[in-house]
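The structure's right below; bear with me while I get my questions together.
For this view, one protein chain was removed and the others were kept in their places.
Right, subunit A next:
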Amino acid sequence: MTKSILLVGVGGQGTILASKLLTIGLGQEGYDVKMSEIHGMSQRGGSVSTQIRFGEQVNAPVIGLGEAELIVAFEEEETYRWMKYLKPGGKVVMNKFRIPSSPMLTGDEVYPEGLIDEISAKVETTVIPASEEAAKLGSPQSMNIVLLGALVKAMGLTDIDWEKIMKENTKPAFLEKNLQAFRVGMDYLA
């Protein structure tokens, strides 16, 4: 049975490292893995997604409407935007963090309120102040690793040796902070 994880955010937020580590881990565990992302125009501050599918044999690399077991969102509004891709009964892990769009920056639009409540009312949602937690660790760039830790727990992938994977695939200077960030993320899920 193929499982689907959708990572969403705003161009430049760094969904790439988290998804890279995830696919390495899944591959080492013996799963077939496919991953898809869109480059180009949307990277300039637009809405971006990375799609990961794994299982015994994966066909399509792209997640369709109502197909994702889990959405991991790096930004609040983007969580909401992608909700129709979640399978009923699926889970949401989201960063409590807002990036205003350009019309919001100029004061022409306002950031919509109540999004987290609306999402939580519909599906099992874990809200993590991942940017804050990473900053507390003195490593703001580890925000994505906090969310990766939560993702791993949410998908029940804790048997994979993530510590080893991070050791082999992240910069040694950030390793200690990244390992801490990973544990912080895991602890957010019971």
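Going forward, a contact is a pair of C-beta atoms (placed from the backbone, for glycine too) under 8 Å apart; a residue touches a chain by one contact, two chains touch by 3 or more; residues count from 1.
The definition used in the following text is that contacts and distances are computed from a predicted model.
Chosen from "Anti-sigma factor RsgI-like middle domain-containing protein", "Stage V sporulation protein AC", "ABC transporter ATP-binding protein" or "Indolepyruvate oxidoreductase subunit IorA", the protein name that UniProt gives for the omitted chain reads "Indolepyruvate oxidoreductase subunit IorA".
Interface note: of A:Leu6, A:Val93 or A:Ile119, the residue touching the hidden chain in the full complex is A:Ile119.
The residue from A:Leu6, A:Val33, A:Met94 or A:Ile128 that touches the chain not shown here is A:Val33. Residues 2, 10-11, 23-24, 27, 32-47, 58-62, 64-67, 77, 80-81, 83-88, 90, 100-103, 105-107, 109-110, 112, 118-119, 122-123 of subunit A touch the missing chain (whole complex, contact as defined above).
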